[in-house]
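A single protein chain has been removed from this complex, and every other one stays in its place.
Letters A, B and C mark the chains as written, and numbering starts fresh at 1 in each.
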Amino acid sequence: MSEWSSADMMNVAAARELRDGDVCLVGVGPPNLAANLARRTHAPNCRLVYESGAIDAKPRRLPLSIGDDDLAATATAVVSVPEMFNYWVGAGRIDVGFLGAAQIDRFGNINTTVIGEHSDPKTRLPGAGGAPEIAAAAGRVIVIVKQSPRTFVEQVDFVTSVGYGPTGRERQAPGAGPTLVITDHGVLEPDPDTNELALTRLHPGVTVEQAREATGWPLKVADSIQKVEPPSEVELTALRRLRDREAVDA
Amino acid sequence: MSEWSSADMMNVAAARELRDGDVCLVGVGPPNLAANLARRTHAPNCRLVYESGAIDAKPRRLPLSIGDDDLAATATAVVSVPEMFNYWVGAGRIDVGFLGAAQIDRFGNINTTVIGEHSDPKTRLPGAGGAPEIAAAAGRVIVIVKQSPRTFVEQVDFVTSVGYGPTGRERQAPGAGPTLVITDHGVLEPDPDTNELALTRLHPGVTVEQAREATGWPLKVADSIQKVEPPSEVELTALRRLRDREAVDA
Amino acid sequence: MPRPVPLSEAIAAHVHDGDTVALEGFTHLIPFAAAHEIARQGRRHLTLVRMTPDLVYDQLIGLGVADELVFSYGGNPGVGSLHRLRDAVEKHWPHRLKVHEHSHAGLANAYVAGAARLPFAVLRGYRGTDLEEQRDIISRVTCPFTGEELAAVKAVNPDVAVIHAQLADRDGNVMLWGITGVQREAVLAAERAIVTVEEVVDEFPEHTGAVILPNWVLSAVSVVPGGAWPSYAAGYSVRDNDFYQQWDAVSRDRAAFLRWAQENGLPAARVEGVEAHV
Partner (left out) sequence: MPRPVPLSEAIAAHVHDGDTVALEGFTHLIPFAAAHEIARQGRRHLTLVRMTPDLVYDQLIGLGVADELVFSYGGNPGVGSLHRLRDAVEKHWPHRLKVHEHSHAGLANAYVAGAARLPFAVLRGYRGTDLEEQRDIISRVTCPFTGEELAAVKAVNPDVAVIHAQLADRDGNVMLWGITGVQREAVLAAERAIVTVEEVVDEFPEHTGAVILPNWVLSAVSVVPGGAWPSYAAGYSVRDNDFYQQWDAVSRDRAAFLRWAQENGLPAARVEGVEAHV
């Protein structure tokens, strides 16, 4: 077996959640890697939509930004950014939205705006981008984020994107919300009754205790924890080729 | 001199009101004839915009509808109908809007919807089309309509497009409103104080008495009435060529 | 991912009695063939939505397909009246037609709201007109920042949108160009969408101003060359202006209209009352 890191495991686990035929809104970073990995492995017909306006993009190599020419050149259609958000994202045409997070709380609420006060922040983060509306309108939201007590916090400093609301009961948006939080430790899923995120799956070599220590609140753990399959050779090869930005036939 | 009709005089008089460089929104019928006549005579650089989405159309012959292929094929840009109304008409980018009317009252309010009750009309007219928003947003509105007591009425059965409002004082829209009403008898202009349409110009061979008889309300007449110049040979030749749909070089 | 199906199958599967149906195409690319197939299959009680009813709805209304009409300009462009539309509204032949009417700006924005799945759209317009009396579809909203009052229109979300386009590719994606009107919005506002196309190609050409609709927002694609006649498809046909002019005489006369329907195999809901009309 090839070597793989916990980050590889996270990206592979995220890719596996895409179903063939899903319409997937892809952002920069791990989501980009996961979605393109899915398209090169088990979900060749998943449809990649980039908020830059590219619909059904079929990038020949991993795009470095969401505005790469390869996305526009290989897309079925390229639309303006207002049209993308009004007619495609806001209208609920996205099956899966991948999101990242600088902070996330137990109810899946996400901060990518500031650490500290908004008017005088300790750390200025990039901000909202497409996330608030993807979080609201995508059929299901998959959060990909490395787990640590600094990131998995009791309370986010700023709610950029709503998961299930401050107490887990306030979600009013049309989509189902964050149905999966995929980390470098395992997978968290909202409790069907309370919407509190609970650990449901562990990546190979990770313990429940490690996951607890990487979480800034008392982490609930599902009664039966699934073991995630390690990355396959096929997945690792595809991942490596994406990272090396090797071109593939479209 | 060639022969010409009172309708020719009306169209020629309307064409003369377009200034070179004006952005003009053109509808079917006499406005189409007038705008294209202006472009072929004194205003070669007036910009014809059709509500079908064609911006800077340079039709090689008189279009028979506002959706002729020649308009799209010769336009600088073709935009969608929503964009036309939101970004171009509604945004106030039109200098001159030409409108027709089935009924018009002394304050320039226009009916193109129904004669009789809206719910059970005696005569069903075509309806609003682009007129209400052109009437509201165009820098100046020029109404082209043959004068008769059936058309120039004390009160319109239905307000499709607002001129100066029921008593002449209700206009709230951004554009200046109907600054000219050009008929087969002459030209009416709103009184600067009351906005009531008054006869200010007469076409050759028409008397004030005839204009009064063709008006369904006691028509005010300006202190000094201008005599409109008859159509020139140049204008008549261009008009005939347009009517015969002779192609011109764009 | 729709593969081309015969038009009769597309209509049978996706257009049902009582549906709200939008056949769009602004002068250009009017889906006449699909409209005739709807009539041929005997659909009834439709609410027809279209900015410019044009001949296509004059025909459907005369055949008795529609109970209601949502529109913004109901004339025969450059010719005159739509006499079947008028006869239905004025004389209730073949039956009464309930009318909901907008300005172009209003109906275009109602589709825009529909495509965005918003319940309404805001526009500058309608102020002071009697169109505002239709309060179920036209209202006002106040800007929360400036206090300005603006017009609001209720979203239009048809059950089915039907359009004609120049091209489909082998995957069933669709491309149209020239005057593209409000077709993108009509398709995206609808629950289902049927497209007739001139032809299927391996690869789309480049066309400035083209609209491309991915196959996953379409329910059915049918290959119907000439499916926009007597309107036109830029690059494929020219508008049959003679037909538009000749239609005036056909449409004016109930008997002439019924003859036209019979000759074209289009069933009419009502054939009596022929002597009594305008």
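Basically, a residue touches a chain if its C-beta (ideal position, glycine included) is under 8 Å from a C-beta of that chain, and two chains touch if they have at least 3 such contacts.
In this text the structure is predicted, and so the values were computed from the model without any measurement.
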Inset, instruction - Please work out which displayed chains the absent chain touches and list them by label. - result: A, B, C
Legend entry - Options A:9, A:66 or A:228, residue touching the unrepresented chain: A:66
Legend entry - Contact with the hidden chain (one of C:93, C:111, C:126 or C:204): C:204
Legend entry - Hidden-chain contact residue, picked from the options B:19, B:42, B:93 or B:241: B:93
Legend entry - Among C:131, C:163, C:212 or C:233, residue touching the chain not depicted: C:212
Inset, instruction - Kindly note down the residues of subunit B that lie in touch with the hidden chain. - result: 23, 47, 55-56, 76-77, 86-87, 90-93
Inset, instruction - Can you list, in ascending order, the subunit C residues touching the missing chain? - result: 116-124, 136-137, 139-146, 148, 150, 152, 154, 175, 204-210, 212
Legend entry - Touch residues of subunit A, complete complex, unshown partner: 28-29, 51-54, 64-69, 71-73, 77-82, 84-86, 89-90, 113, 118, 121-124, 126-133, 136-137, 158-162, 165, 170-174
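Everything that follows uses one rule, which is that only the chains that are shown with their structure count from here on.
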Inset, instruction - Work through the pairs of chains, note which ones touch, and then classify the graph as line, ring, star, complete or other. - result: line
Inset, instruction - Starting from the mean Cα coordinates of subunit A and subunit C, work out the distance between those two points in Å. - result: 41
Inset, instruction - Just give me the whole-number Å value for how far the CA centre of subunit A lies from that of subunit B. - result: 57
Legend entry - Residues within subunit B bordering two or more other chains: none
Inset, instruction - Hunt down the residues of subunit C that sit against at least two other chains at once, touch-wise. - result: 112, 184-185
